[in-house]
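The complex appears here minus one protein chain, its other protein chains still in place.
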Amino acid sequence: MGRLVDLNQIAVSLGGLPVLRDIELAIDAGETLGVSGPNGAGKTTLLRVLATLLAPITGSGTVLGAELGTAAVYPVRRSIGLLSHRPALIPELTLAENLRHAANLSGIEFSKAETALRVVGLDEVSSRTAAASSFGMLRRTEVARLLITSPTILLLDEPFTGLDVEAQELIGALVTRTTGDGGAVVMVSHEVGQLASHTSRLLTISLGRLEPAS
Amino acid sequence: MTRVRVLLAIAAVAMGVGLWFALTAPTDTLQGEFTRIINIHAPSMWLAFLAFGMTALGSAIWLIRKQSRWDRLAEASAELGVMFTAIGLFSGMVWGQAVWGRAWDWGDPRLSTTAVMFFVYIGYLALRAATPDPTVRARRSAILGVIAVVQVPLVYFSVNMFRTLHQTQSIRPDGITMPREMAIAIFVNVIAFTIVYIALLFARIDVAKAEERAAADIALAGDAVKPPRLSEVKDV
Partner (left out) sequence: MEIARIDLKVERRLGDTMRIVLPFAVVALLVFPLTLGVDLSAISRLGPAVFWAVGILFGMQVALRQAAHDDPERRDLYALLGVDPAARFVGRTLSGGVLMSGFLGVLLVAMIALYSPDLPDGWLGPVLLTSLLVAVGLTELGTLAGEVTADLHNRSALASLIIAPLALPLVIGASSTLEAMTRDAGILPWILILVATDLALAVAGVGLARPLEEASR
């Protein structure tokens, strides 16, 4: 598929304060990119730019061929998957209902979602509400959602935090599948060691700028 | 459940007897057949007071002893109290509309304070429904249950404090001011309603126990979450 992301001199600000500046980034199909940095460095902001959810204030860039900050990003958003550091599930719905909701909105058959629940190991607890589920269970449900939506670009925000070894391996399998299918993965974390073992390229954010990790 | 079935059967018989007394008791000259509504209205309000009193009792004992049985009593009794208050208010409004041409009389503090009491316990039940943790729910609703019971004597004595359209108590320590047969009919229906309350109370407590058992039977999540099938990830 070639070049999936191309950012040129991107600057982003939040609440009137500059967060990212002079961002130059190219991501090709099959790549797994790790971005490290301390808390507040702008890692999550970078992910949200790559998700086309935040428009740059200066600079230009494309994600899956769509120019950032234009209406062109709307059709490509379905090909982007984001695992935020806080789970995006409706607390009053069960894990299965949350997955069914995502499947319905994506036009995916629920049988595929049931398979995904079994693969992530939640088939026997899927009738538990999200509010009554542990963080690990919520994460697995979100992995199930990403399995059924099969995004081309997978964005992971602190994906291993708070997870047991089995769940971490599941994230690893998701990453492998995405890159194997011609997609790309961007993973951000403040733990460089975890990133190094799961990524093919490592960058760091320092003073709002992206630099190769030392 | 056998205990509940027996009580419900007794309650059904008692209500039948109460109905017979209500239909055969004399009526008021001015109000006619509408007088018979008193056999629903008065017992309902008495049972509402009893039920909310039991809620306060269960709440107070829970605060001291922290045993779930008292919380179950408080909850079940509050639900029944709301039900009986609703029946009492509705029957009173039907009676008022029929006899005085107005379903609601703002000049009657007893009506207003009864309505306020109703909503206090609606709030109590809403608080319970909104609190998922059983212990937190029991503690918070026990506190509210003890405070809310202040409404009960306020409603009862309001009719003595204000000159109102509402009938003052007809059954007082110094005598009964209504025909004897009418008083007997009301008394029989109070007993019948009380048996209904007891039957429904036990039934509701049994349901609460079953719900608690069902919640405890749900497998601990740690046991029920299975290892992911990593080799099948690519096939989803």
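As written, the chain order gives the labels A and B, with residue 1 at the start of each chain.
By definition in this document, a residue touches a chain if its C-beta (ideal position, glycine included) is under 8 Å from a C-beta of that chain, and two chains touch if they have at least 3 such contacts.
All figures in this text were calculated on a predicted structure; none of them were measured in a lab.
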item	value
Identified contact with the non-displayed chain, of A:Leu25, A:Ala102, A:Leu147 or A:Val188	A:Ala102
Residue among A:Ile10, A:Ile80 or A:Val143 that touches the chain left out of view	A:Ile80
Selected from B:Ala12, B:Ile122 or B:Ile143 as touching the chain missing from the view	B:Ile122
Positions on chain B contacted by the hidden chain, ascending	93, 102-107, 112, 115-116, 119, 122-123, 125-126, 129-130
Contact footprint on chain A, counting only the chain that is left out	48, 51, 53-55, 71, 74-75, 77-78, 80-82, 84, 86-88, 90, 92-93, 97, 101-102, 104-106, 149
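The rule we apply is simple: only the chains that are shown with their structure count from here on.
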item	value
Mean-CA-position distance for chain B and chain A (Å)	53
Sites on chain B touched by chain A in the complex	132, 218-219, 221, 224-230, 232-234, 236
Chain A residues touching chain B - in the complex, by the definition given at the top	112, 115-116, 118-125, 128, 131-134, 136-137, 140, 147-148, 166-167, 169-170, 173-174, 176-177, 180
